[in-house]
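A single protein chain has been removed from this complex, and every other one stays in its place.
For chain A:
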Amino acid sequence: MAGAGGGNDIQWCFSQVKGAVDDDVAEADIISTVEFNYSGELLATGDKGGRVVIFQQEQENKIQSHSRGEYNVYSTFQSHEPEFDYLKSLEIEEKINKIRWLPQKNAAQFLLSTNDKTIKLWKISERDKRPEGYNLKEEDGRYRDPTTVTTLRVPVFRPMDLMVEASPRRIFANAHTYHINSISINSDYETYLSADDLRINLWHLEITDRSFNIVDIKPANMEELTEVITAAEFHPNSCNTFVYSSSKGTIRLCDMRAAALCDRHSKLFEEPEDPSNRSFFSEIISSISDVKFSHSGRYMMTRDYLSVKIWDLNMENRPVETYQVHEYLRSKLCSLYENDCIFDKFECCWNGSDSVVMTGSYNNFFRMFDRNTKRDITLEASRENNKPRTVLKPRKVCASGKRKKDEISVDSLDFNKKILHTAWHPKENIIAVATTNNLYIFQDKVN
């Protein structure tokens, strides 16, 4: 397990890569979200074309324990389709912004997927038996002439090839004027929240025609707009608590027991800024692109453009840990502003034991920070290292001055190759890393 103590660092190995090899990436194939389910057995991806692909981990081969099971395609379906709001002259993209799994309650699996405007609850169920031996129907479905029936038989279920079906069970629509950036399922497993730029709504999973507004930061006069909501999440254990982050780098924790409308926060997490360091870019790079609670519920992690910060929920005035993701970009902010990269929204994730955190960067690099050893590592998602069980070589970016062998200079980084979405298996050291249109799966070396 990761961070089990001092001693061995994890050695990450390539396991699998999914997706097309060609460089010409169709827009629809751009991966927009990656999420493991509660057990880690299923891995879902969403793309810009509105499609969801679910991979399932093979049962472990007990004899050959070289590696943990591989992930193979389990189900794929079109979750959302492009729409046009004629009233507002607004195009609604089918891009899947987020997928969140529900904990498994019965044989079927459920997940929530959302685009900018509509959230859908999908049921994914298996069918591995079919009834045979009807009295009034032929095997191909044609009806028999009842007069030809001379004897009766009892139809029986016979095994068939596994078929996985996805069906939309609930459609939660028309509750968001602005673009949905987050969905989060409550620990009560009955309700969930959806957040757009200015509002957060609370839903019941069974009820689609009603939604409660719990946060509204829209100013009476839009000219006074200074910040937007960038992400929101329910606390993993306390069903009354949720947080939302803003474009100004603050996080507000709200308690739904305090009031029906949680406009007044219970806690405000903000790191004081040195005013002499303020520049044109300060606010843009402080905008939080992702917020994630630790599994324990004691900490939360935020990602802004250049760093990852860990906050203790008991301390509002500063983070307890700050990790620099790619500080060398600070001297490139002008170009990054011009090519819009400064607005890229990177996500971040915890490992199962909350000891290591991971986030993506450019040039298909991704970074991991071990909170206990304080060591960090940069790895690359590339088809060049695609031999299974080959340990990935750590990468290093040379900020300035003499470039050592094997280092990459900042100016050679490919800013079109960004890793925005990563996910960590809830129990094992298995990670899913999404490049623009490929999904990489890495595992730690199993001896």
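The working rule: contacts are C-beta pairs under 8 Å (C-beta built on N, C-alpha and C of every residue); 3 or more make two chains touch, one makes a residue touch a chain; residues count from 1.
Convention: contacts and distances are computed from a predicted model.
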item: Hidden chain of the complex, named as in its UniProt record, picked from "Protein BCCIP homolog", "cAMP-regulated phosphoprotein 19", "Propionyl-CoA carboxylase beta chain, mitochondrial" or "6-phosphofructo-2-kinase/fructose-2,6-biphosphatase 4a"; value: "cAMP-regulated phosphoprotein 19"
item: Sole residue of A:298, A:332 or A:396 that reaches the chain not shown, by the stated touch rule; value: A:332
item: Per the touch definition above, residue among A:207, A:225, A:315 or A:391 touching the missing chain; value: A:225
item: Contact with the hidden chain (one of A:35, A:116 or A:233); value: A:116
item: Contact footprint on chain A, counting only the chain that is left out; value: 18-20, 28-29, 31, 45, 47, 49-51, 53, 73, 76, 78, 81-84, 89-94, 116, 178-179, 197-198, 222-223, 225-228, 247-248, 277, 279-284, 287, 330-334, 337-338, 437-439
